[in-house]
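Please read through the structure below; I'll follow up with questions.
For this depiction, one protein chain was excluded, whereas all remaining protein chains were kept in their positions.
The block that comes next holds chain A.
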Amino acid sequence: MDNWALLSLLIWLPIVGGIAVLMAGDHWCRPMALVVSIVTFVVSLPLWIGFDAATAAMQFEEKRLWIQTFGIHYHLGIDGLSMPLILLNTFITMIIVIAGWEVIQKKPAQYMAAFLIMEGIINGVFAAQDAMLFYVFFEAMLIPMFIVIGVWGGANRVYATIKFFLYTFLGSVFMLISLIYLYNQGGSFAITDMHHMKIGMTAQILIFLSFLLAFGVKVPMWPVHTWLPDAHVEAPTGGSIILAAIMLKIGGYGFLRFSLPIVPDASEELTWLIMLMSLTAIVYIGFIALVQQDMKKLVAYSSIAHMGFVTMGFFLMFAIHKNTGSYDGSVLAMQGGMVQMVSHGFISGAMFLSIGVLYDRMHTREISAYGGVANRMPIFAGFFVLFAMANSGLPGTSGFVGEFMVILASFKASFWIAFLAATTLIVGAAYSLWLVKRTIFGGVANDEVALLQDVNKREFFMLAVLAFFVLLLGLWPDPLTHVMGVSIEHLINHASQSKLPN
């Protein structure tokens, strides 16, 4: 399997395809982009089928020397942590291409190309096993996103793009310094080599903080989250979907690939900080979501709250160890965080897509401009209620699985962590259902609503596919937890060993 270079294909096929779409021009861009995204998705399926869930070692590896002087390799590989995210990415990109089909009339070829290129780069982020390669992809990803918001964005897009760019760039610059430091100390940019380096505590803390800045901004964690609502509000629907469904996950993934295994002692030392930031995200941001007047802002804030469960689940292992003296329950917590990432990809994608459906018709996202949408769009209303319920973590939907696992595990760390985390049950339902009540239910609010048309076939198809996955993952998460299991156990074993030099 290895010599098929599947991972390379997954990176370069959409990038080359994107360039081809760009050249083909506006007339042919849509079907071409669709073909490229479908082929990429199909190519990504063997990763799932051929994946060996019994090992935590890298699979589908490819390794070539890239820059000899610094020992930088073009080194790709996946394990149970990255494989599901790659599939999520190839899947969501298909949805985005379809979502932009009729909606994007301004420079559609460039729009499609931007997303395809972004798909390839993000696959690179998840597959890179060399820190420098990772960094290159990590930064390169900003460029198409920057263009997407800047060109197809709303009125205030300039402020949003600058804020987005500077925020994320600031974080990653510090990460670069850390990576160079690690290279200086260990003489290798290979991530696995970094995993086995002995590092002193002071250095660990500094490295941890730099990673925290880089990945915390991406997740985003409170208090470095304020770029996200602005970026979402200004981004076109496709931009919001990729941002929420995939880009935020890169932050979470970074914690698993870099922070925990490279600086476990600092992670343990600063677990309180992560818990504080995560719980603030869950509680504080939940209340903020409640009072938003703009639908996209509401969902953006709810994304931050949901991602709080991800970071919390990842770092609970140390809190559990501190409280009980063993790591039992850590796997559940980390699994919960991972499932939450994948699930949030589907649900937030679906929420932003739904808002896009409304925006395309009404050209406003103000909640007060809506009311009684169900009277005109009953099918859409059904989907919207489903996704809102998933957003509030209803069992049977994917939104439940991750939160459930993390809350259960957090009880082992501390009653109060579990208590605060579980408030999402109330607050999450409050903002989701209040949104539904104000937009979907009730009598026809005004003349604009009275003219609404229900979803067309294209929109129905996308919503139905997302609904299918939201329910599937909720009713049967085992296939997903199964592929991640061994990698997560391995990571916890690794991170529970001190790396301080003797």
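Points to keep in mind about this one:
The rule is simple: a contact is a pair of C-beta atoms (placed from the backbone, for glycine too) under 8 Å apart; a residue touches a chain by one contact, two chains touch by 3 or more; residues count from 1.
FYI, contacts and distances are computed from a predicted model.
With the options "Sugar ABC transporter ATP-binding protein", "Cytochrome c-type biogenesis protein CcmG", "Phosphoserine phosphatase RsbU" or "NADH-ubiquinone oxidoreductase chain L (EC)" in hand, the undepicted chain maps to the protein name "NADH-ubiquinone oxidoreductase chain L (EC)" (source: UniProt). For the options A:Lys63, A:Lys107 or A:Lys163, the residue in contact with the chain missing from this view is A:Lys163.
Among A:His27, A:Lys322 or A:Lys437, the one in contact with the hidden chain is A:Lys437. Touch with the chain omitted from the figure is made, among A:Gln110, A:Gln335, A:Ser348 or A:Asn391, by A:Gln335. Considering A:Trp28, A:Trp272, A:Phe419 or A:Phe461, the position touching the chain not shown turns out to be A:Phe419 (whole complex). Set against the missing chain, the residues A:Leu394, A:Val455, A:Val470 or A:Ala495 yield one that touches it, A:Leu394.
In the full complex, chain A contacts the hidden chain through residues 70, 158, 161-163, 165, 167, 169, 173, 176-177, 180, 184, 223, 226, 284, 287-292, 328-329, 331-332, 335, 372, 374-376, 378, 381, 385, 389, 394-396, 400-401, 404-405, 407-408, 410-412, 415-416, 418-419, 422-423, 425-427, 429-430, 433-434, 437, 440-444, 450, 454, 475-478, 481-482, 485, 489.
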